[in-house]
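Note that one protein chain of the assembly has been removed; the remaining protein chains are unaltered in position.
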Amino acid sequence: MPFVNIRITPDGATAEKKAELIRGVTELLRDVLGKNPATTVVIIDEVETDNWGIGGETVSARRGRGA
Amino acid sequence: MPFVNIRITPDGATAEKKAELIRGVTELLRDVLGKNPATTVVIIDEVETDNWGIGGETVSARRGRGA
Amino acid sequence: MPFVNIRITPDGATAEKKAELIRGVTELLRDVLGKNPATTVVIIDEVETDNWGIGGETVSARRGRGA
Amino acid sequence: MPFVNIRITPDGATAEKKAELIRGVTELLRDVLGKNPATTVVIIDEVETDNWGIGGETVSARRGRGA
Amino acid sequence: MPFVNIRITPDGATAEKKAELIRGVTELLRDVLGKNPATTVVIIDEVETDNWGIGGETVSARRGRGA
Partner (left out) sequence: MPFVNIRITPDGATAEKKAELIRGVTELLRDVLGKNPATTVVIIDEVETDNWGIGGETVSARRGRGA
């Protein structure tokens, strides 16, 4: 019955990659904690780099200066 | 003062339906727990079916095979 | 397949009240949007009044001064 | 290592304003709690006014009637 | 830079199991999407069975009747 929310910046996250991520985390919860895959829910949120901050600055700014 | 976050896939959720959902959940919190509607906040997130997984696969995949 | 997260302060939320809330919001999503109750997940988080702020002050402080 | 999620309606939130918000909240956590800015993560979600409710109605409806 | 929030009921989730989960999901994000493990943040929330609902009833109630 776990609920998982994954938040990433959108770069390169194709539908196939996202499906792989959903399958992988569902299997991980079954393998590590014995959680039932049938009721495991995973939601992926893609967040623009202007809206994501780390170290006090946006990911857009970090990338802009090559960080 | 409750805060409610509702996450759904977008299908058929018109502005009217979403307003009805917001009214309904606010009334429910007043009726069941006596919470003040004036300070009840509700946020609805619409999540694409490629980004929502259950049973280890995306909702897109489940629908594609008629599940 | 909806996911609902309800956040409240703990006062008076007995197990019975919380069960009533879960049933009510699940029925609301079925009635308003036709969502399947079997896959509707609801999580209630109870948050201490020291950890909840509105209007720039904690709920503890508001209650302390009778607001 | 704090994680902060800020949810706002989109009005007037330019990239510059959002960067300022990220910087400000990161500095606040350093100043108040001594948290390390380098590992402070901030995510801003912009939520449409049809999807945000307060007082049992959407922000769209409140604005429509001048509230 | 991903952020992952995993919500589970507490049963059997020892510190070791939780550490294994954190390591596993971090590696998954590196393997599937090339995300940097150093900045991948994972938060696990343990939610009591009275506060978790599925199918319109609490997990406590489901377990009580052997579901």
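To keep things simple, chains are lettered A, B, C, D and E as they appear, and every chain counts its residues starting from 1.
FYI, contacts are C-beta pairs under 8 Å (C-beta built on N, C-alpha and C of every residue); 3 or more make two chains touch, one makes a residue touch a chain.
Computed from a predicted model, the values in this text were never measured in an experiment.
Trainee: If the hidden chain were put back, which residues of subunit C would touch it?
Mentor: Subunit C touches the missing chain through residues 7, 45, 47, 50-58, 60-61.
Trainee: At which residues does subunit E meet the chain that is not included here?
Mentor: Within subunit E, the residues touching the omitted chain are 15, 18-19, 22-23, 26-27, 37-46.
Trainee: Please give every residue of subunit D in contact with the chain that is not shown.
Mentor: The missing chain touches subunit D at positions 1-9, 12-13, 17, 20-21, 24-25, 28-29, 31-35, 39, 52, 54, 59.
We take it that only the chains that are shown with their structure count from here on.
Trainee: Identify, among A-B, D-E or B-C, the interface equivalent of A-D, where equivalent means over half of the contact pairs coincide by residue number.
Mentor: A-B
Trainee: Using the stated contact rule, I'd like to know whether A-C or B-D comes out ahead in C-beta pair count.
Mentor: Pair with more contacting C-beta pairs, A-C versus B-D: B-D.
Trainee: If you average the CA atoms of subunit C and of subunit D, how far apart do the two points sit, in angstrom?
Mentor: Between these chains, centre-to-centre, one finds 21 Å.
Trainee: Residues of subunit D that touch two or more other chains: which are they?
Mentor: 41, 43, 45
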